[in-house]
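Entry: chain A
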Amino acid sequence: MKTVIKGLLVGVLLATTAISAIAQDKVVLTMWHNHPEWKDRVEAILNKYEEMNPNIDIQLEEISGTNYNTRLNTALTAGEAPDLFGLNPGPVTADAAAAGYTVDLTDRLDISGLTDSAKAAITLDGKIYSAPILGSYTVGLYYQRKIFEENGLTPPTNQTEFMALCDTLREKGITPMIAPAQDGIIPSFLYAMMVASVVKAEGFDEIRAGTRKFTDPDVLKAAYFLKDSYSCFQEGALATPYVEGKALFALGRGAMLEGGSADYAGFLETNPDVDVGVVPFPAVDGGTPATVTGMEAPYNVNAKSEHIDEAVAFLQWMMTAEPAQMVVDTITLTTTKGIVPSDNEVMKEMIEAGRSNDVRVFYEMPETGAVFGVVQQNAAALFLGDITPEEFAQIVQDAVKPSSSM
Partner candidate 1 sequence: MTQNSPPRTTSVLAPQLGRKERPERRATSEIMRKYGHLLFVLPGLVFFVAVMVGPTLFALVISLTNWTGRGISFEFIGLQNFQDALSYWPLYRAAINNVILFVAMLIFQHTVGLFIAVQLNEKPRFMEFYRAVLFMPVIISLVSTGFIWTLMLSSNIGFINPVLRDLGLGFLAKNWLSDPATALPTVIAVTAWNSVGWAIVIYLSGLQNVPEELKQAAHIDGANGWQTFWRVVFPQLSPSFTALTVLTFIGTFKTFDLVYVLTGPLGSPNYRTDVVGTLIYRTAFGGSGNYTDDISMSFAIALALVVFAFMTLIAWALIKILRRREIQS
Partner candidate 2 sequence: MANVTLKNLTKTYPGQVTAVDNLSLEIADGEFLVLVGPSGCGKSTALKMIAGLEPITAGEVLIADEVVNEYASRDRDIAMVFQSYALYPHMSVFDNIAFSLQIAKVPKAEITRRVGEVARILQLEDYLRRKPGNLSGGQRQRVAMGRAIIRQPSVFLMDEPLSNLDAKLRVQMRSEIAQIQRRVKVTTIYVTHDQVEAMTMGDRVALMKDGVLQQVDTPDNIYNRPANTFVASFIGSPSMNLYRARLEGEVASCTLVLGGNRLAIPASVFADRAELAAKIGADIIVGLRPEDLEDAALLPTHPADQRLAAHVILNESLGSDHMVHFPIDAPLAKVSDQDSLDEIVVAEGVCIGRFGARSLVKAGQSIEVAVACDRLHFFDAATGLAI
């Protein structure tokens, strides 16, 4: 018996040494990403890099959006996080850096090739901790070209048109809008665009400074619009999970969807024949139609990584023209200067939509960091009439930490 066990042990030892010997030939970089629907597209870019750098093996693990933060937080705490991981810019990235989880890339990374807005988004007190390798997303209103054409409709530009359009579509037996509201993410984006249509980019700065409030009479209209828009949602919207909603729209089960540039790749995965257009979200009456832009979680390098140099080199490459072109053609908007979509019409439309009135997402700013989550958590109460728009706006306002008081 003992000899058998000894034999087994020796065998196991030999096997593990052999495996590690093979592995030692290559530098393995582990990477976590939170968009399983982009897997093939991201792999394609990674493969390109691996072709050019045969000694690098990037192992990509896709984790669905809802679990990503949880798993990453746990892994970071336990010291088992991957070499490369995406984190939202702003407060989250700052927290991770303060906790010593990530490498300070300020002197290691050349970001001169990025657009100015991207540079601004990833810079925290003059320091850089992450690289926006998968670009950014802009959120607007997707619509089904076919449905609109067949019924002689045009995309709405303001609240009145939007609500009228809802009625028209309902009469025709068409679901006006798909809004997977179970986790509150979509309602939170909707509210952001509605607020943006009133306050515009400058007003957004005033909100951050505390000189303008969500409860101001003009901004309050955004809360009313949000409440009204609920009637346009599909059946059971409050229990529809995010992925189900996106799939429903991709399959043409509703005429409109609040969505970002980053969603288009997912539509194509679900339905290759998807035929959609995109416009800024209709304005609160009297305002300007708006879009919201945020960074696709820029990538940080794990402070515990054994291959920091290799990881930084990879991030640097990802911001160059070739991968940036792949990103904008197959995934979402790029943040690398001078790169335009070659034939991705939807991306072109999205860029166009973002030109009129684009504001940055709440959560990337320290002052409004909590606003996004609070809207998520209270939108359902607003929809169900458990709270009034006034109460809703007050709850949101309470989540703001104005910079003047900081």
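Keep in mind that, in the parts below, a residue touches a chain if its C-beta (ideal position, glycine included) is under 8 Å from a C-beta of that chain, and two chains touch if they have at least 3 such contacts; residues count from 1.
Quick note on selection: all candidates are chains of the complex that A comes from, given by their letters.
Only a predicted model underlies this, so the values are computations on that prediction, with no experimental measurement involved.
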- line: Of the candidates 1 or 2, the one touching chain A in this complex is 1
Task: Mind listing the chain A positions that touch candidate 1 in their complex?
output: 65-66, 69-70, 73-74, 76-77, 88, 91-92, 95-96, 98-101, 181-185, 234-242, 244, 248, 253, 294, 361-363, 369-370, 372-373, 376-377, 380-381, 383-384, 386
